[in-house]
Structures are given as C-alpha cells and as structure tokens.
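Only one protein chain is missing from this complex, and each of the others stays in its spot.
A, B and C are the chain letters, set down in written order, and residue numbers restart from 1 in every chain.
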Amino acid sequence: MAETTLAPPEVQAETLLDSNELVLNMGPQHPSTHGVLRVILKLDGETVLGTDCVIGYLHRGVEKIAENRTFQQFAPYVDRMDYVAAVSNGLGYCMAVEKLLDAEVPPRAQAVRVILTELNRIASHLLWLGTHALDIGAITPVFLCFREREEVLKIFENYCGARLTTHAFRIGGLQYETYDTFEKQCLDLCDLMEQKLKEYHDLLTGNRIWVRRTKGVGILNAADCKDYGVTGPLIRAAGIEWDLRKAQPYCGYENYDFDIPTAETGDTFDRYMVRMEEMVQSCRIIRQAVDALPEGPIKGKVGKVIKPPPGEAYVSIEAPKGELGYYIVSDGSLNPYRVRVRPPSFVNLGALDKMCRGSLVADVVAIIGTIDIVLGEVDR
Amino acid sequence: MPDTPNSDDKPRPAPSARPPAAAGADRPVRRPVPKKPAEMPCEPWEGALPAALQERFSDRLSRVVLLGGQKLLVAEIAAAFEILSCLKQEHGFDYLVDVTAVHWPDKPEQFEIVWTLYSFSANERVRLKAGLAEGQPVPSATALYSSANWLEREVYDMFGIEFQDHPDLRRILMPDEWEGFPLRKEYGIVQQDSDWVRENLKIESAQ
Amino acid sequence: MANLINTFLLTDLLKGLWTTFKNQKPSKVVTEQYPLNRPPVAERYRGAPRLNTHPETSETLCISCNLCALACPEQLIVVTSERNPETKRKDLTTFTYDVSRCMFCGLCEDACPVDALELTQDFELATYTREGQIWDRQMLEEGPLPVRYTH
Partner (left out) sequence: MEQLLANPYVPPLILTAVIILVFPLIAGYIVLAERKVLADLQVRLGPMRVGPYGVLQPLADALKLMLKEDVIPSQSDKWIFWLAPVLSTFTALSAFAVLPLSDRFFVADVNIGILFILAMSSIGALGLILGGWSANSKYSLMGSLRAAAQMVSYEVPLGFATVTAIMCAGTLSMQGVIASQLERGVWGAFDNYGLMLIPTVLFIIAGTAETNRAPFDLPEAESELVAGFHTEYSGFRWALFFLAEYAAIVVISSLCVTLFFGGWLRPFPNVAALEMPLNTLFPAALFALIALGCSKGVFRQALAGFRLVMAALTGLFLLVGAAFALPVANELMIGLFWFAFKLAAMVYLFIWYRGTFPRFRYDQLMDVGWRWLIPISMFGLILNGVVQLFARG
C-alpha cells in the first residue's frame, strides 16, 4: 500500500508531458465515481499502476451522533448511511439493540421485516445495475431499472410514508401495520421483476460488448476476498458460498427456501450474474414470506424508554452490499455509549487498489461500479 | 416561479424569532441514570478453542466468556498480535471483520481496541478486546489481514491510537489537517454545532 | 458453428436493439410531468408537519406535554406553555418547528398522545429564506399557503 501514497496532482501538473507516469485525479466531481469518491490514479499511458482512494467527503460523524441520541432517536440516522438500502440498515440497528435488550420480536414483525429488506435488496441491486451499466456506457438500463425501483419505493411509501430513508422498523418490532394491498403489491412486484429481469438480460448479458467489458476485469479471487474482508456479492462471485442469511440466520431466514448464487472467477461479469440471480432469489423469499405471513402483534415487549443493561453486542446482517455489522456498547443509560458500524462498502472499497492494478482507466470505472459502493456508507 | 407563502411581500408576518430556547438549550448530553440496571448475561465459554487459547496464553488472556451468547476474549495489549496470528493461523479465523475502539476516559486504560474475527470453515465469530493507555502503541494487524489497513486508519483517525508497523497510517475520513480525534468522549459536538448554526443560519440552535 | 454464425450475424446486438426498439411504444412512457400532473402521495406519507385543531371549536388539540420535543432526534421542536389557573391545565402558547432540519422520521408523530402533531401529505416545502423554514404555531395550524406554479 505504501507505494501508492501519491503526491497530490497539483504538484505534478508541470511534469504532465515529460514524465512517463501520469497522475490522474478522478473525482470527487466525476460522472462515475458514484458520489464523492476521489481516486488518484497513477497511470502509464492508460494502464493503472496504482490507486489511492481519498474518502470522507460525506463524513457526518454518524457514530458520534449516536452517542448523543437515545436509542430510538438514533434509528433514523442509520438510514442515511447506505441510503439506497435504508431498510437493511434499520434492520441491523434494531436487531443489535434488541440483542442488547434481549427482546423478542413477534413472528409477524419478523416476516414483514424480511419482506421489506428483500424488497430493499432488489431496489439496491436495481440501482447498482443501472449505474453500473451507465458506467460501462449503456445509457438505457438505468431508466429501466429506475422504473422498476419506483415500484419498490411505492411499496415503501405506502407502508411507512417515506421512499428512501424509510425509518421502517422500530426497536422491538414495527411501528406500522401492513396496509390492505400490501401482499398483492409485493407479489405483483415479484412477477414484474421476473419479467423485467429478462429484458435486462436481453440488453446486457449476451451483448458482446458488455461481456468483453466485464469478463476478466477486476478479478478478486477467494483468498483475496477473505484477506481484504470483502463480503456480499463480491465474495460469492469468487466462489465462496457464504451468505449471512444462511450462515447465521436471523429474522427467521432459516424458514425460507432460497439459494445462494455463486460464480467462479470473481470478475465483474460474475458479480453481475450473482447480483442478477440474487434479485430472483429475493423474489422467491418475498413470495414465501407473503404466503406465510403470520397474524399477531407487530411489536414485542419493549418499553417506551429503551435502556439496555450495560454490555455490548455485535450483530451483523447480510445487507445488499455485504456484511453490515453493528457493534453497540451500552453503559446502562438512555444513550448508546458507543455505536460502531461495520460498513460493507467501506471495507469492500479497500480492495479497489488490488482490483485495479494493471487494468485500464475504463476498467477502473467498471470496478468502482461493480463494488457497488454508496458513499454515504463509506464515509458515514 | 413558485408563489410561496414566504416570499417577502406576503401579508402573513414572518415567523417570529425563535422563542427562548431554554427548554432544550443546555440539556446535558448524558442523562442521569436513576436505578442500576441488570447486567448482560455472561457465562464461561467452554470448548476446544478457548481451552487451547487459555493454555497457550494463560494469564495474558484475562477473560474468555460468552457475553450475551457472543464469544469474547479480553487480553493484554502486548499479547494481542500474537493471539490474532494464533487465531488466524491455527484456528482458521481468516476474516477480520472489524477493528474498532471504545474510549473510556475514566478508566486507567483509556482505550479498548476491539477486533472482530470470523472463521469461514467453522462459521464462528470471536471478539478480541484489549485495553491500552493513551500513547501506548498497538501492533498493527495489517501483516495478517489486508482489511486491517483501512480499518486501523479509521481507528487512528477517530481516536488517535497509533498502530505500529502500519504501512500507511494517515487520516482517512477526516481532512488531513483536522485537529482532535472526534470519537473521543471529550470531543464535544454540541458546541461546534451551535456555533455553526449561529454563524450560518443566524439563529440559536436548539441543541 | 452456431457460435460463429452468431458472431458474424451480430445476433446478440440485434437482440439488444430489438429490446430497446420495443420500448418506444408510447404507452410505456413512465415520465410524470411534475408540476403539471401530480402523482398521488401515499396515505401514510410523512411530509409537512401540521398541528391539528378541533374541527368545530378550532381550539388546538395540543396539551403541551412536550413529548414530541423530547422524542425529536434533531431537537427542533420547541413548545412553550403557561398554566391556566382556572382549569389547572397547561395552555399552549407557542409551538416552533424548524422544518429545515427535520428529517421526517415520524418520531414526534409517534410520540404525540393526542394526535395533535401530524406529518401530512404536503411535500412542497421550498422557501426563499432559511427563516421561512421555521414554522410557528399559526403556520403549523393553518398549513403553508398552497403553492401555485405557473408554467
């Protein structure tokens, strides 16, 4: 890593045409760094010799905010980390606090949580697909993906009144009961997704340009995935069949029948195929959960004042981007003593340098897209 | 042009300046705790792995417990690297999930470093904690796990804990010229926030 | 062989072209021309705050319990009241809500014991000044004036 510590680009401006190496500053304002990521590239021609990520432009100090809010008050803030998968973030946080409280969540609440998180996984993957295709130069899929994502967001809006930063779950269960057409809308969405995924496959999967742009690009093999702590679709694409929903089931995931899609080489194309298949599997889970949605209360026995006993807990879930963990330390007061978020995007982005070396500038863009980062979560 | 109610020529009087913000202005950050709450359930952790670790590290490993069902090791900071490498090389904990720290300003060992490890083969998660005083060096885990690189940089950035032999210990989230370490308990955000609000919004913050 | 034929006849590319071509059907357009036609907002939508009044007497429903202010993560609600010597109840004097910092999480709404504070379906909250975002009691009760857009 040491040799990638690069001088800021201003210093090298004068040697632009004299040196063999070109330092190219990509971001934080760049069409395809997905927000405010800044990558300093050291190039030989168009070949990448090294990269250095500069992050923190979206740092809001979420972990510090947590220490100054009560447990309930902090819940809306976690939505603002990975804002395209706000429901997953909320789920992880609520589960962590429930673990501290040792609280039970009623089965109906569990099932609704599963449905909403899987919907959110679809929404997150759709956003990834659209922007990733846009990075590689296909400008149409992004609109098609947003069209389908809109349907997911409509369900969120109907359920909890917000589309993006939903604040859908509360500690101990749910705040809102499902609405009348909830089940039907979810099932319709599954039908729609299965139909539209075919369209995406027609547009991209077989397309020779797409295949050439993604096959063999940004390879991260299984050993490197473990070494860099990379999780989620990236590690599954490298051939490790590991998904927290199966490995350490939570929220009743053990009751649903679904597969973990994997691939072999761990390149961009494999990750694309894994995520596409994950959307299908999410639809499967949603169908099962909707069919078997139990009746009953939606909130467990949690008081109005949430005050967990002194202690600590690490709870992690399979967010769309990988392992999302919450390590919460309580000192027995109303506010958490320390909340640590283990963000999947941040850790996955750490492997960018490894994936980029030796590839071309165009590949860097593809690789940033394939890691599927959300800067709100990287920077917190 | 949107014709909003707040354009200047509207008859409605502009909202009066914020009323005395006494209600929430000087609220203490940490509210008093009235009664002593229950402890988290903590039981001894038994099995081959804890036995092996205890045998090897004996008194350098002060606690080997299941805290609320989660496997927890508490060790001396000097032994941390050795324990990590033992866990990785001999017990298959090949995935460093997280490195973080907790600041306890009242304790003699102000900081507590927390490593979370996972083993793919055993589907097992272990948390290792070690306390250290201000200025005491921590061995970097980058030699064992590449993921430690950024995670340790973040700990350094937020707590000012220096990791020895880290290849690239710079601030990661905060700007390079930032002063102070935000996640230390004495680093107040409320004051900073009020100043910012007063300066930029020309109103009193309710915080 | 089939592969070779596909390579030269560009079948994969033609498949993609056909997919986009089919999208041209005018009925497939999903654009909503926002100020002209407004999408319906969900019933539970969390938008502009409103302080409900009694529909007949138009007295406020708020009992000045301050629970919303305590629940708010951003602490942007300030409630002041004075004790009415006759009824021994607290009467609401001012209620200030700083919409500029609101993240519409709905915790105040959940906390309200009498359904006085409510997040409504109104989502057009833009103003020309920051001060305009601080809503006083009158604004909260009457709601912002309806916004008229000219094209």
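In this section, a contact is a pair of C-beta atoms (placed from the backbone, for glycine too) under 8 Å apart; a residue touches a chain by one contact, two chains touch by 3 or more.
For clarity, every value in this text was computed on a predicted model and none was experimentally measured.
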Chains still shown that are in contact with the chain withheld from the display: A, C
Of A:Ile55, A:Val112, A:Leu144 or A:Ala319, the one touching the omitted chain in the full complex: A:Leu144
Hidden partner chain, touching residue among C:Gln24, C:Thr57 or C:Thr87: C:Gln24
Touch criterion as defined above, residue of A:Ala133, A:Val230 or A:Leu244 at the omitted chain: A:Ala133
Residue ranges of chain A at the interface with the undisplayed chain: 13, 16, 22, 24-25, 30-32, 46, 133-140, 143-144, 147, 203-204, 207, 209-210, 212-213, 360-365
Contact set of chain C toward the excluded chain (per top definition): 13, 16-17, 19-21, 23-24, 28-31, 33, 151
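Note that only the chains that are shown with their structure count from here on.
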Chain at maximum distance from chain A, centres defined as averaged CA atoms: C
Centre distance in Å when chain A and chain B are each reduced to the mean of their C-alpha atoms: 21
Centroid spacing, where centroids are CA-atom means, of chain B and chain C in whole angstrom: 34
Residue list for chain B, restricted to those that touch at least two other chains: none
Complex contacts: residues of chain C adjacent to chain A: 7, 12-13, 15-16, 18-20, 23, 30, 41-46, 71-73, 103-107, 110, 119
Footprint of chain C on chain A - complex, ascending: 69, 72-77, 80, 140, 144, 147, 150, 154, 157-162, 165, 167, 175-176, 179, 199, 202-204, 206-209
Chain B-facing residues of chain A, complex: 1-2, 4-5, 55-56, 59, 61, 63-65, 67-68, 99-100, 102, 224, 226-230, 240, 242, 247-248, 307-314, 316, 323, 325, 327, 329, 332-335, 337-338, 340, 342, 346-347, 349-351, 354, 379-380
